[in-house]
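Only one protein chain is missing; all other protein chains are in place.
Letters A, B and C mark the chains as written, and numbering starts fresh at 1 in each.
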């Protein structure tokens, strides 16, 4: 009888998938606890969970309850999942629209850049508190974070409770595997290659991860990938495609042109979606035209508002709640840690040498062996020096943000702000934008 | 069609087992090449190999040939195994008997102490040469070393060919797993626990490895092990048992009293046989009585001479050559590297952070994930500071020996010699013994 | 009888000062050797040197000769000074004017930014060669570099000859000391404070150095400096002053507003001229207006051409050649190394821990104790984390440039180029500019 606790999950997509996978895991018996700052959301989710468990015929083995008190939700848990939205969707106005007024373009704005920094400013105090509550109520629990900014939220847990057993999960790498699997199918005339069979030596920081080594079935794919990255046909202007995507509101699609531009110019393929990768360096988001030429779009603020409203009122049909196992790995990871089959996947974890170009203790994303012995991060083939420097810079900026929030030092936050590669304003203009964003970020629950 | 090359293997035990396991591996097709400085030995072994393959009905898939030329044996190999005896058995007179005359007692004398240093002095030039030949003939091959001194021989390969893909294998940890499995069977009234199911967080240097964490089925075994280590009944004087072992020439047996004394006094269990563990520190080999009290014996030089002769003339019956799969992992490791199922086992590999208390690049023994992506060493729970210092000291001494041999600097070798914990002589006496041992070690093939 | 060799020195300012100081150093006896790729320049300089020594009445003790062969110039030297201009002044067109066409503004362009990278590309092959010649002809000589880019030229010497005894000297720090001395005179109503009495804890990279600690006579000056940095009167818009400076061609003047902006926003005072400091970060050179607001100007290419011509034809009067001792420290440093009084001053030297936030071996600028025992770099109070990251980024970019030139890898040079904080172009535009600059940089002697 195990107790699992989910903090947040109100955005529903991720939580529903996890509960379905859990229902299909025959070994599991126990209790799911849901906690959300918006109690109605957790009550709704608990309702959905019970439907899922019943549909799967597991209602005798798994129960679910919404908890109004975080402490009670955590008491005795062996597994805690955190997936929250830090602040109202309206806060994203400050994150995204204000910087635009200064010529700073962001595609997502939830991880890095001015938007990511402000989002971290809202999220980190919550994560400091989560960690302290976990220390008090379930210090030995495994804690998985799915919240962005992934690296900073995970780092915040460790800052507030040094011996927490936390890590961050992100499936962006899966998309890169699928992209390469598709290419490999053509190259080797193979009917259907599973993404899991594409081995990537993952290294970097969440959403700014790279692979300098890729193989399938023991075959080194790098020579072919590099050739492909230099193929003029592949690299042609994708502005028309971007235009089409805007019209059809397919904001999350991309063609891996940014990922492959990194391979062409910096010798390792980007292992996240293009819309994330491009935000960490100054050379993609230079103009709307340049962005469009890579086939990517910037999600409009207004769409985000609409989407949040739509999700809130979402109803699920039985068939939606009774689908087969997903491609997500949350439940498999939980199983591995609690004694089941071990697996190797990419996770965000404190650096103890797996990313030797980063500071010790900084949160790095690499592959890891996950088993009943815990999490053993795996070293990867090193990306080029130039990439190592870029990743290190990102990590250093994040370290400033973490310190700023921990120490309550707004000047330090400003130092991180002006150091961001997307901010190229004079100190005066930076200060003005920063102050405006601080104010806009104050909208509270 | 893969080519595997074995250098050495004349001592036969290990080679015969490997060939049997290879014959039983249905996926393998290819050619085994045997090279030995003693060509007769490799011809004999090739003969035995062909009998094994035929008995297993695999003679159409695996062939075997003895090679007189090392270069030819290596050309195009994808897997190279090194298991040699550095120098004649008579060299062991110097290694073992001369130090005795100065009051220095060694149980094995092939890894550390005066005997280990002299053995390294004979072995390392050979390993420098192996590495150069591998660089020339099969630079991409995986190279497994089974020769002692394990750490130094493996380090020598890397010194001479920096990008060699080499590692060392040793099954001493298996014995520790079996010992703990036996205890766990009693504690949990479990009928039969497999050694592989005892998880140990291995960390250290070959033959001086430790586990600060042990678990079975997700159950932490350390509290019970620590209690056992303080049990007066377990720790009573084993001199009578040692006496019995001497009489019956059971030199290789031990009761894990040394391993458990480390747990009692230094908080981690020794993960090698007692006869190896005791040679790295000054407090076990202080007198024949003290040694015997732990139930261990010192293998006599004369027995080694007799045993070498016996092995040379060994004949094998069909049933000996047609036994089932062994507990050894050589073939499973090879398979994992060449594309088969991955596995986790203990290996000796350059430190890239898996043993953070050792110098970068020093050969450390830890668990590793072995897969088609190569070798990914796994970090372990850290042993106590005191143990970390002891292991570091051993590693530092080995680094001196390696440098001394690489640079041909006999004075540096002497510095390593007087730094060894088993040598507690005046500088004058040390110099005299050192010079005598150098001379005794010169006996050549 | 000591032999000193000067490589370059054709720009004359620095060389003339050094020779005057040398003439006034009563302890010195020996021979000055001058080598320049432009042999006429060295013949002219030798002529001037002899006039200086004669005017000082030292012609019996110091001789001077121009050498056409670098090897002969170096043979047996105990002190080598390198002060060259890498490439024709016309090369600066590519360094400065081409980037302007892409909106990249540089004030000096000889240290970092696109201009600094291209200048490094011209200089480094020469420095690799100097180091090899020094290894051959005078391996024990002390080697002082005065050439920009200082850090990279000094690093190049170590790359080509690992045990060279080289360091870089730069007097930018002196100006910061004078600025603070001026303030301290007012604060403490002290009539005349010498720059040497202002103690600064220097740390960073040449032209991007900082002091987080400043004192005079044991009095901590930081509280007053920080107050001053926030004084609105001090920080008012200096555009009118910049305009005036342009008109009167006073390109090298500055008011330390950039240095003090670093203090205000990043907690340490910049310890180089504003025109250098501003080139390492993206927030000063954003527009001509922003630059002018700090009172600084960008030296025009055409003025540089005129100035080079003027210097070439420069004639010196006797009184110019017979002035008193300068504020420069070249001769004092040489004396300290050769056995005279030791001194503490700022130098550029491989990092062995004095700048713990930089990679080991990277060239760092800190204070050092200079004595007959050699150069002992001194640690400094650490600047803020944000500054440490910025300095580290600069150092990382330089490391890429050094590797690129050493390995002849133009793609790596491009990676450094797009990583520079002044380059904020799309990859496409960056590539175009880079290629144009490569071509423009090819103008040869």
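Assume a residue touches a chain if its C-beta (ideal position, glycine included) is under 8 Å from a C-beta of that chain, and two chains touch if they have at least 3 such contacts.
Here the structure is a predicted model, which is why all the values come from computation and not from measurement.
> Name every shown chain in contact with the chain that has been left out of the document.
B, C
> Considering the whole complex, which of C:13, C:217 or C:411 touches the chain not shown?
Checking each option in C:13, C:217 or C:411, the one touching the absent chain turns out to be C:217.
> Just one of C:354, C:388, C:415 or C:430 touches the chain that is missing; which is it?
From the options C:354, C:388, C:415 or C:430, the contact with the absent chain belongs to C:354.
> Taking the entire complex into account, which one of C:37, C:235, C:338 or C:438 touches the absent chain?
Missing-chain contact among the listed residues: C:338.
> Of B:43, B:308, B:425 or B:440, which residue touches the hidden chain?
The one listed residue touching the chain not shown is B:425.
> Touching the left-out chain: which of B:286, B:302, B:341 or B:360?
Hidden-chain contact among the options goes to B:286.
> Considering the whole complex rather than only what is displayed, give the residues of chain B touching the chain that is not shown.
Residues 261, 265-266, 282-284, 286-287, 290, 384-386, 389-390, 392-393, 396-397, 399-400, 403, 411-412, 414-416, 418-419, 423-428, 430 of chain B touch the chain absent from view.
> In the whole complex, what residues of chain C lie against the chain that is missing from view?
199, 201, 213, 215, 217-218, 338-339, 342, 344, 352-354, 356, 369, 371-373, 376-379
FYI, only the chains that are shown with their structure count from here on.
> Can you list every chain that touches chain A and also touches chain B?
none
> Find the most central chain, measuring centrality by the gap between its CA centroid and the centroid of all protein CA atoms shown.
A
> Going by the contact definition above, tell me which chain pair has the most C-beta pairs touching.
Result of the pairwise contact count: A-C comes out on top.
> Shared interface numbers for chain A and chain C above half of all numbers used, same, or below, different?
Same; most numbers are used by both chain A and chain C.
> Taking each chain's centre as its mean C-alpha position, how far apart are chain A and chain C in Å?
45
> What is the distance, in whole Å, between the centres of chain B and chain C, each centre taken as the mean of its C-alpha atoms?
Chain centroid spacing, chain B to chain C, equals 57 Å.
> At which residue positions does chain A touch at least two other chains?
Chain A, residues with two or more chain partners: not present.
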